[in-house]
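Got a structure for you, questions after.
With one protein chain held back, the other chains of the complex are shown just where they sit.
Our next item is chain A:
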């Protein structure tokens, strides 16, 4: 019998979906997402996302799902992405501090950056009635702590395994 590590099981379980507030799930096919968002937009989305997250290992499938959600919740998202990309190219120092500190006249670009970061780290795009669930297990916040915690609703381990001091979970 094949034994899978907890982390591998979670990774498999972390399929992406878009869910509206009414509970309707719009399962996302990569092909459909790709057809709706040009490869060029996806490339730019990945580039800006890498800069904001300081990660080169972003998941391509999750990126497509997030981009699709942004396009659904903000019809001007491609233009907003372009403006943010241009700003970061012109002023790379904007990402040299630990917090976003854009100038007052760059507030629109900062809002786009925050929306993209929120998608990657919380798995939700949009706010209020427009909020769309995209991912849970694979959010970067959950990934950041995955050596110690499992996302809520998934099994941590046998009863009482949480008594021990926190240490990296077994591969």
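Basically, a contact is a pair of C-beta atoms (placed from the backbone, for glycine too) under 8 Å apart; a residue touches a chain by one contact, two chains touch by 3 or more; residues count from 1.
Note that contacts and distances are computed from a predicted model.
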Worksheet item: UniProt name of the unshown chain, from "Bifunctional protein PyrR", "Branched-chain amino acid ABC transporter permease", "Thiolase" or "Choline dehydrogenase"?
Response: "Choline dehydrogenase"
Worksheet item: Which of these touches the unseen chain: A:53, A:91 or A:106?
Response: A:53
Worksheet item: Since one chain has been left out of the picture, which residues of chain A touch it in the full complex?
Response: 17, 19-21, 23, 25, 52-54, 95, 98-101, 113-114, 117-118, 121-122, 124, 126-129, 131-133, 136, 139-142, 144-145, 148-166
